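Excluded from the complex is one protein chain; the other protein chains are retained at their positions.
Read from first to last, the chains carry the letters A and B; within each, the first residue is number 1.
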Amino acid sequence: MEAQNTIEPITMAEFIPQVLRFKQEGWHVVQICAGRIPEGYELSYSFGRDYDMRTLRLAVAEDETVPSITQAYPGAFLQENEAAELFGVHIVGITQDYRGKLYRIAKETPFKQKG
Amino acid sequence: MAKQSIVPFGPQHPVLPEPVHLDLVLEDEVVVKAVPSIGFVHRGLEKLVETKDYKEYVYIAERVCGICSFGHGMGYCQCLEKIMDIDIPPRAKYLRTIWMEMSRIHSHLLWLGLLADAMGFESLFMQSWKLREEVLDLFDATTGGRVIFSVNCVGGVLKDMDDSMLKRIVDTVTDMEKELRPIAETFLRDYTVGTRLHGLGMLSAEHAKMMGAVGPMLRASGVSYDARKLGYAAYGDLDFEPVTAADGDSFARCEVRIREIFQSIGLIRQAAAKIPAGPIAVPVKGNPNGEHFMRIEQPRGEAIYYVKANGSKFIERFRLRTPTTSNIPPMLEMLKGCQLADVALLILTIDPCISCTER
Partner (left out) sequence: MEQRKHEPKIHPWRAFPFAASALKNLFSKPATTGYPFEPAHYPDRMRGHVEIRIEDCISCGLCARSCPPGALKVDRAAGTWTINRFDCVQCGNCANVCPKKCLTIVPGYTAPATGKSSETLTRPKAPDTPAAGRAGGKPVNDAGKCVYCTLCAKKCPQGAITVDRAAKQWRLDAEKCVGCGICAAACPKKCLTLQ
C-alpha cells in the first residue's frame, strides 16, 4: 500500500492554525521529536490519518518559546515534556507540565550538547 | 468531596515488573488522577548514535528492548535503506517477516503469561510461558540468540535459513497452534478471567485515536489500523487483515492479542511457503545523507524510527518513538475512575515496556 509520508517545513505563525486544521480534519498525533541544528532546535510534529502521515517541521532559536499543542491534542503532553527535558526546548502551556520531573535523571537536558 | 490521598506506586511493585513510578491521587479507593514519572532506566541510546558508525549502531538499536529487539534492529535498518535507496533482496524481506512474526508470538505469549500472573492465575501463566519457550528455542537455533538476535544489517540480513530450518519453524508453530487452543479457550471463556477483565478500563475508538493509542490497544477499541498493511518487508505479498475487537475494555485487548498470535502463525506459514531463493544481503557502500520517518508494527504497537544523516558515517539524530510512549497518555485516562486494586492490571493491559520508552 502506498501511503503519504512527507516532511513539510512550516513557520511559527502558521504552525498553530495548521495544527487546529489537522484536528478538524481528524488527524491524530503520531510523534513529536526534537533535534539540534546550529541555530537552535528543529521540531518535527508527525500527524497521522488512516495510513497517511504528514510531518510539520519547525525551526526555533535556542531561547525561543514554542506553544504547546496539548490544548488541541491532550495526548501530546508526554512527548512535549520529553523534548523539553532532554533537549531544553522552551515549550509553554503544556496542560500537564512536569517541569523537569518526568525523567528522573542526574543531568539536566542531556541531549542539548553535541557529542 | 471525599478526602484525597496520594499513594506512590512503583517503580518496584510485586505485580508490575516495569520501572515506572506513578503518583496515584485517590478518593477512598478510587483513582482520580495518575501522574507518571520515568527515567529510572534512561541510558541515552539515542545520543549514542552520534559517536558510533551507522552500521555498528544496528547492534545498539536492537538492545533498546529485550522483547521487541528484532523489530528495533529491523526498523532502524529499513529507515537507513530508505534513505540510501537500497533495495534489499526479496529473500531477506521474507526472512525478516518470519522473524518479526516469531517475535510477535513470543511477545504476546509473554504478555498473556504476565496477565495471568497479575490475576493470580499461576497455572495459566506457566502454560503460556511453557509455550513461549518453544519460540525462543527456534530463535536460538536460527539466529544464535534467544533474546538479542543480531541478524539485521543495513542491506539485508546476516544469516540464512535452509529448508530444514524453515520446515522446523512451520512444524513447531503448527504444533503450538494446537497447544494454544486450550490456553486461548481458558483466557476467553474462563469465569475468573472474565470477571476480572470485562468492562475494565474502557476506551472508546474516538478517545483512543485522539490520545494516541497504538497497536492492540487501538485495535481493541475497534479501529482497524495495523502498520504492517503499509507493506514493508514482505507484508505486501501476504494476505491478512488487522485483528480488531469492538468493546475497548481489557478483555477486548486480551482477545485481540490472542487472535494476533493465531494470525502470526498463519503469516509464518504463508511466508515459509512463498519465500524465494536468492541472496540475503546487498553490499552497502558510502554513507547515508537525508532523513526519513519509518513506521513499523511492533508486537506492542506502531513504532516510529527517524534517522537524520548528514553524509558522514555518524548519524546526526536517531529518534525512536516506541509504542509505550504513545500508549501512556491513554493509559492515564483509563486509570481515572478505576479501583486501586485494578491499577497494576490496567497498566499491564497496555503491554508497557518502560526501557523501550526511555531508551
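We adopt the following convention: a contact is a pair of C-beta atoms (placed from the backbone, for glycine too) under 8 Å apart; a residue touches a chain by one contact, two chains touch by 3 or more.
Treat the numbers as computed from the prediction; the structure is a model and nothing was measured.
The chain not displayed here makes contact, within the full complex, with B.
Note that of B:Gly75, B:Gly201, B:Pro216 or B:Pro323, the residue touching the chain absent from this view is B:Gly201.
Within the full complex, the residue among B:Gly145, B:Pro242, B:Gly266 or B:Gly290 touching the omitted chain is B:Gly145.
Residues of chain B that touch the chain left out of the display are 52-53, 56-57, 59-60, 63, 123, 127, 130, 140-145, 148, 150, 153, 158-159, 182, 185-186, 189, 191, 194-195, 198-202, 251, 285, 337-338.
Please note the rule applied: only the chains that are shown with their structure count from here on.
Centroids built from CA atoms put chain B at 24 Å from chain A.
Across the complex, chain A is touched by residues 21, 35-40, 42, 44, 46-47, 50-51, 209-212, 225, 227, 229-231, 236, 291-293, 295, 302, 304, 306, 308, 316-317, 319, 321, 325-326, 328-330, 358 of chain B. On the chain A side of its complex with chain B, the touching residues are 1, 3, 5, 7, 28-31, 33, 35-36, 44, 46, 50-51, 53, 55, 73-79, 82, 96, 98, 101-105, 110-111, 114-115.
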